[in-house]
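So, chain A:
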Amino acid sequence: MLEVKGLRKVYRSGSREVEALRDLTFTVDNGDMVCLVGPSGCGKTTLLRCISGLLDPTGGDVRVNGKAVDGPPPGMAVVFQEYGRSLFPWMSVRDNVELPLKQKKVARSRRRELVDEALDAVGLTGTESAYPWQLSGGMQQRVAIARAVAYEPQTLLMDEPFAAVDAQTRADLEDLVRSLWKRLNVTILFVTHDIDESVYLGQRVVMLSSSPTVVQDELIIDLPAERDQLHTRADPRFVELRTRVYEQIQLAKKAAR
Partner candidate 1 sequence: GTSSDSGSSGDSGGVDKVKVGVIPIIDVAPIYLGQQKGFFKNRNIELTMESGQGGAAIVPGVVSGQFQFGFSNFTSLMIAQTKNVPIKTVAAGVASTGEQGKDFGAVVVTKDSPIKTAADLVGKKVSVNTLKNIGDTVTRESVRKAGGDGANVNFVEMPFPNMQAALEKGDVDAAWVVEPQLSTIKAAGGREVASTFVDAADDLTVAAYFTSTKLLADDADLVKRFTEAVNESLAYADANPEEVRTVLSTYTKIDAALGAKLVLPKWPTQINEPSVQTLAKLGEGDGIFSGTPDLEKLLP
Partner candidate 2 sequence: MIKRVLYVVALPAVLFGAWFVLSDNSESFYSPPLRDILTAFGDTWSADRLRADVVPSLLRLFAGYLLAAVIGVALGVAIGLNRRLRATVEPVLEFFRAIPPPVLVPVIMLFAGIGDGMKVIVIVFGCIWPILLNTVEGVRAVDSVVLDTARAYGVTGPARLTKVILPSAGPQIAAGLRQALSIAIILMVISEMFAASNGLGFTIVQFQRSFAIPEMWSGIILLGLLGFVLSLLFRLAEQRALRWYEGLRAAQRQG
């Protein structure tokens, strides 16, 4: 279980002071898949950083399975928004994906298997030996996703992980994430700007207001668990839900103006 209680974060540097998060409270149950949407600059990345223990909040509390977070909790994987910079340019694609597994002390043969599977799942078979900077933007992002997938985390935080890939690949990756979620029963917190995506993927959508940021609304996505790109998106309930989300975000942005 992931609990965020009264979370607040203020960035201070010199005279500039930005209240990125004012007061966030929500919980994600184990095995849940929650999508997070909100206007650009509202603090989603900040929130993910706090949850993953990479950033100390100014106030409030983050707990994973009851334990306060003060460093990256074990079994958590993060896909960073800055995919380009989060890959290690001095390592090949394979090494990038494999390194966290080595750290987890996964046996060599199993590691091989996991890496190959993950790269295959994101459609990057054949680029194992390339360096990240020899890949296109979308391919780099997929390496970052493969790294998280191969890690087989219990909790997966993803920050706009599909921003740089084309529509078709995106659909494939969405299905990949859902199948992973079902297969491994991972808890997933997924930040996206694509409203359709959030409804398609999530069991719940949490909408953030624009700055000063609070939780604007939460929505349970009561679509059937079996989803597919063609039928689910055509489902009238889907359209209804996406309209709801859209309206809330409109509201959030208006309030800010």
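How were these picked? Simply put, all candidates are chains of the complex that A comes from, given by their letters.
Here, a contact is a pair of C-beta atoms (placed from the backbone, for glycine too) under 8 Å apart; a residue touches a chain by one contact, two chains touch by 3 or more; residues count from 1.
If you're wondering where the values come from, they're calculated on a predicted model, not measured in any experiment.
Novice: Only one of these touches chain A in the complex, so go through 1 or 2 and give me its number.
Specialist: 2
Novice: Which bits of chain A are touching candidate 2 when the two form their complex?
Specialist: For this pair, the touching residues of chain A are 49, 52-54, 71-72, 74, 76-78, 80, 82, 85-91, 99-100, 102-104, 131, 133-134, 147, 151.
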